[in-house]
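We show some of the complex, not the whole, and keep each chain where it was.
Chain lettering (A and B) follows the sequence in which the chains are written, and residue indices restart at 1 in each chain.
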Amino acid sequence: MAVPRQWILMDAAARLWVEDFHLDAATCGMEGNWSVTKRTLRGGMSDGVDLIEVDNGELSFIVLPTRGMGIWKGTYRGLSIGWDSPVRGPVHPSLVDLQDRGGLGFLTGFDEAIVRCGLDSMGAPGPDVVPNNMGVPTQVDLTLHGRIANLPASQVEVAIQDGDPPELVVTGTVYETGLFYPGFRLVARVSTPLGANRLHITDQVTNLRGVAAEMELLYHCNFGRPFLEAGARLVTAARLVAPRDARAVEGIDTCDTYLDPTPGYVEQAYWYRLLGDDAGRTVAMLRNAAGDRGVALRFNLNELPAFAQWKNTAAISDGYVTGLEPATDYPNAKSFERDKGRLLRMEPGGVYTTHLDLEVHEDRAGVTGVEAEIARLQQQAERQVHREPVPEYSPGA
Amino acid sequence: MAVPRQWILMDAAARLWVEDFHLDAATCGMEGNWSVTKRTLRGGMSDGVDLIEVDNGELSFIVLPTRGMGIWKGTYRGLSIGWDSPVRGPVHPSLVDLQDRGGLGFLTGFDEAIVRCGLDSMGAPGPDVVPNNMGVPTQVDLTLHGRIANLPASQVEVAIQDGDPPELVVTGTVYETGLFYPGFRLVARVSTPLGANRLHITDQVTNLRGVAAEMELLYHCNFGRPFLEAGARLVTAARLVAPRDARAVEGIDTCDTYLDPTPGYVEQAYWYRLLGDDAGRTVAMLRNAAGDRGVALRFNLNELPAFAQWKNTAAISDGYVTGLEPATDYPNAKSFERDKGRLLRMEPGGVYTTHLDLEVHEDRAGVTGVEAEIARLQQQAERQVHREPVPEYSPGA
């Protein structure tokens, strides 16, 4: 195996930072119409935000080291991957006050296609009790979806991984720390084979503390048009589907289909227990009404056992979007997830690895193929759709 | 009419940002001693703050795109426009924590001559109840004077507008948004005719949401010496003047005159209902003791029906200043203004336009002329000065 070609674009410890970077087939003496470009935005809400645009020739996407290695937007053969948020980002984390509006400030920076939520906590804001610096249990107010998406990476590199085809790889390291705080290192790797319709995420989370930690990680994968539209569907293999709350109960009969942009629409969310193959692998897909466009997420239930569906088919200007959210647990308040025994426990120095693939289909054959896969997974068990919130998954149910 | 000459200095969507820009008569093949200069500050609390200095040859002022298009300071033939705040700004918004000190953090960045307050809320901090992302009414803590003054503009341009004389124009677009947040676009335009003693502000606020919104907008226009001094006066045409609270009651008999810098002085504020002409036009002026210097604000009561006077003649080092504040409503807590029916309601896509002119007078004739104008407006109605807070305008009164 040949040595990968590798470029370090930022390394805080080494005081290394590259403002502009460009790599393409020509500069590497290779073939193809691919490129990797790094730049730094100036001015406005994005001042100081680093972008890395990866284009494999067919699929392109933008990685945001400054926003916790999130994936901002992408495009595959002209199909947009992501959504039009009311937020005009990417927003620099220094302008996001996570504690705004009772812990909802995350929403003033939220416009990515794929956002990691976590790592100490994710999900709904709310009080939690943690030991303070003196070891005394103290109430803290956790903010929506935690800190990781608003922390800049400390080390970023780009590589070309040999293979057939070769892969473009971006790897970044983000630290979520503080004295007497939980301490996590996220090594986030995203790669895409040249010419492929997909990208692969491999994340390694390490508990840096000398003591055990609780950890939560959710991938908030957000899609609008052209995949989301009236009659679009979420296709899953599930043993359980449950409404989050009374508002979700209203739409339980049509939870897997979507409306046109609907001004005043109030979000609906559903909790899933998905079915996977013998190795735990599953796939969930958002497909358009005609069934000739789809965006599919592949992940492993042994790593990411929970799945949430977020429906927010409001007006275009209010963020017409659905979120497909594989996670270590459900995005309820952390205290509830603790009570249910779903928080991950990480030993000192322990590492938790997750994989998530996103693939795009632009024809009926591709969509049908994934649907057939999902149908096979569904054969293992009945799909139980609860008509009311389930106490195991919804506080107060 | 000739085409205006126009330069885009920043456009986040186009990834355009100009670090340094300079325009003057010579570079334009025109006559006169005017200029427009843009630079970006580095270091300290101002690191990353963009300044646009507009000098029409007699009047100069600095626009702050990074602070919501506020006007930092100005000067007219050697007379300072603005004040010496304890804040040593301009302060980058990323260093302002609006939630500090129970929602008073705005005051750690507040040193401009003209600051817009709003747009979702302005005025006193306090609790309000809004629907959260699930449509559930939820208490949030609104912060003093809202967000707009601490949001960087996303698009900025400079233009020379043909005319006799030509005008220098700076226009900036600021977004106050967030998912499940109110969503507003402010297009803020400030212009000044070459050689004139005045500047014109035209603002357009658009409700970007697919649902109706409440909006508040106040222009916090702040002046210190040489206009403010012992014996300086606020000249207005008013049908009603009312003290805000018990502290303001103490000074009701002298509410239109000012003290020397007075260490330990506690602010006094008065609410006005002004009188305008048939078209709603009014003018308010701060003049010095001798009556040979004045700064006047012209606006329209159909657009900005409320007016507040803020007296803060504390020690120079504590911010010797008075605020003249035309607004859509009074700067009380938003919930109180809602109860009084004074919040603006904006339909989806609705636009609200306001105009505000500032003019400077440096001789007795100029001051006397404006005083005569105001006296004529006053003839329409008696000036009713309340000696106690009025329930319609003051909570708890």
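To be clear about the criterion, contacts are C-beta pairs under 8 Å (C-beta built on N, C-alpha and C of every residue); 3 or more make two chains touch, one makes a residue touch a chain.
Being a predicted model, the structure only gives us computed values, none of them experimental.
S.K.: Assuming the complex is a homo-oligomer with 2 chains given explicitly, what is its full copy count?
M.R.: Altogether, the complex is made of 3 copies.
Throughout what follows, only the chains that are shown with their structure count from here on.
S.K.: Using mean C-alpha positions as chain centres, tell me how far chain A is from chain B in Å, no decimals.
M.R.: 41
S.K.: Under the touch definition given earlier, write down the residues of chain B that touch chain A in their complex.
M.R.: Per the touch definition, chain B meets chain A at residues 10, 12-13, 15, 17, 19, 48, 50, 65, 93-94, 97-99, 130-135, 138-141, 151-156, 175, 177-181, 183, 208-211, 348.
S.K.: Residue numbers of chain A touching chain B in their complex, please.
M.R.: 39, 41-48, 85-88, 92, 94-95, 97, 99-102, 104-105, 107-108, 110-111, 245, 247, 261, 263-264, 266-267, 314-319
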